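Data block below; observations after.
A protein chain is absent from this complex, but the other protein chains hold their places.
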Amino acid sequence: MGQIPLVTLTTDFGTADGYVGTMRGVILNIVPNAQLIDISHQISPQDVRQAAYVLYAAYAFFSPHTVHLVVVDPGVGSVRRSIALCTPVGCFVGPDNGVFSYVMAREPIEELVELTNPRYQLPVVGHTFHGRDVFAPAAAHLAAGVPITAFGPPIDDPITLPSPRLEITPGNAVGEVLHIDHFGNVITSIGLLAWCEEKDILLLDPVFKGIENGKRERLRFEARGATVAAAGREIAGVHRTFAQVECGQVLALVGSSGHLEIAVREGSAIQRLGLQLGDVVSLSV
Amino acid sequence: MGQIPLVTLTTDFGTADGYVGTMRGVILNIVPNAQLIDISHQISPQDVRQAAYVLYAAYAFFSPHTVHLVVVDPGVGSVRRSIALCTPVGCFVGPDNGVFSYVMAREPIEELVELTNPRYQLPVVGHTFHGRDVFAPAAAHLAAGVPITAFGPPIDDPITLPSPRLEITPGNAVGEVLHIDHFGNVITSIGLLAWCEEKDILLLDPVFKGIENGKRERLRFEARGATVAAAGREIAGVHRTFAQVECGQVLALVGSSGHLEIAVREGSAIQRLGLQLGDVVSLSV
Partner (left out) sequence: MGQIPLVTLTTDFGTADGYVGTMRGVILNIVPNAQLIDISHQISPQDVRQAAYVLYAAYAFFSPHTVHLVVVDPGVGSVRRSIALCTPVGCFVGPDNGVFSYVMAREPIEELVELTNPRYQLPVVGHTFHGRDVFAPAAAHLAAGVPITAFGPPIDDPITLPSPRLEITPGNAVGEVLHIDHFGNVITSIGLLAWCEEKDILLLDPVFKGIENGKRERLRFEARGATVAAAGREIAGVHRTFAQVECGQVLALVGSSGHLEIAVREGSAIQRLGLQLGDVVSLSV
């Protein structure tokens, strides 16, 4: 193929202990010319949902031949399955605990298998570090061109996370805080939002259709006239960019992942508003 | 050319959210064989001056064909321009907000353009993440060999930061705290300092000549007899290395970037002395 194998890594390992480096060593033993790209290693320990979001916001910007390796794995050593799946925009390897739910909500699954073939695992598989012993070798072999069907039998009942809250009624969307980023921006489950060509018109086209309770009703509204309510506060309008408000001002805007965000220009919304993951945010249009 | 494209990344994104990974994905879609090197992603949010210093301390150790991508961008979505510039020792891509000031103070600019050509941006450019949509594609195409003049029109009025304080009079240099590193070493604007072949003789040859108020007066002095004053304390002599003092002792020395540093051997100067960015440091020779 001539194409350079590409593997991304998303874990809750942190970067202090060498666990990530060890996984990279294992991958490069199998595909020495791979490009290895960190998505994040600062997922909160065992926080499958956070990993699902961070992966969801990033995967679409990678080449379709990319293998996305995710190891956030509270169930290591239990009966939870190890899986790999391929979609038209990339393949994914990790534990069967729902971490790929948001990807599966948006992308059709071409193949989904359980990782059972010992040929694509380290010779001795321990009980505590499947990232090194099972998932890294699988991702490497998959990136090297081994067909996904070689890794184990197909399955059709992957674990999925509950859908993030998103209730859409005429003129109104009620969601929740899905993620808080490094800058203190508050990212909500109200997405995907896209600007129409027409000035000031936004289209809401929710993504989480594939998961439990998912809705797929479109909402078309004038951004300037909308109101966002969160943390007992009302924020007027949905903006295109930080620069539309003064420094230090709270605003609602369409963030880089196409979701409604609450932010403070050159400041931290989370410090200002004190929101938490799961708190309700609503958009009235 | 056969040479491997090389792109460095300096941002204030942190590494928890996948923003950096996303930019890497965008770059590798354009130049799959690029080497991607992180300079830092822990610039304080929106701190253009800190980014300018961190880049300044690092760029000279990279090959001249390197593209240095910097995204510390408080003005994203405003009218601030996006720029690229090339010097004999490397090219630079980022917002026009002064982040390249310290590089421009030291290196001649061969070309400087505004990034306006949509061909070298993502198909849909959002309003909040130009690192992904504008700067990463530009850096990738530049690293891939696209001539800088293809990106947009030349400009000659880049924004520059105020020069760091540096007043040199006979026998005296007054500067400020420019950076505090991971070890708690305090790096000052008094540089470049170089040791002469002669034992104990230092040459001060200030770098920030290209920026407002910049001076370029040389100072030649005996290191052992000099005095550094900071935080109400006098430190005797400028040393070559930590090992010249006892563990735990405060010392002044010439740091790895050629600037005067205040440090504690196997300890943290910032914890001991309580200095802050911008505090005055003087060198009497």
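Things worth noting here:
By written order: A and B. Residues from 1 in each chain.
In the analysis below, contacts are C-beta pairs under 8 Å (C-beta built on N, C-alpha and C of every residue); 3 or more make two chains touch, one makes a residue touch a chain.
None of these values were measured; they are calculated from a predicted model.
Looking at A:25, A:64 or A:171, the residue that reaches the missing chain in the full complex is A:25.
Where chain B meets the missing chain, the touching residues are 3-4, 6, 8, 10, 15, 35, 37-43, 54-55, 57-58, 61-63, 66, 179, 181-183, 240-244, 253-256, 266, 268.
In the full complex, the hidden chain is touched by chain A at residues 13-22, 24-26, 28-29, 32-33, 36, 45-46, 74-79, 126-129, 132.
The rule is simple: only the chains that are shown with their structure count from here on.
Once the centre of each chain is set as its mean CA position, chain A and chain B turn out to be 33 Å apart.
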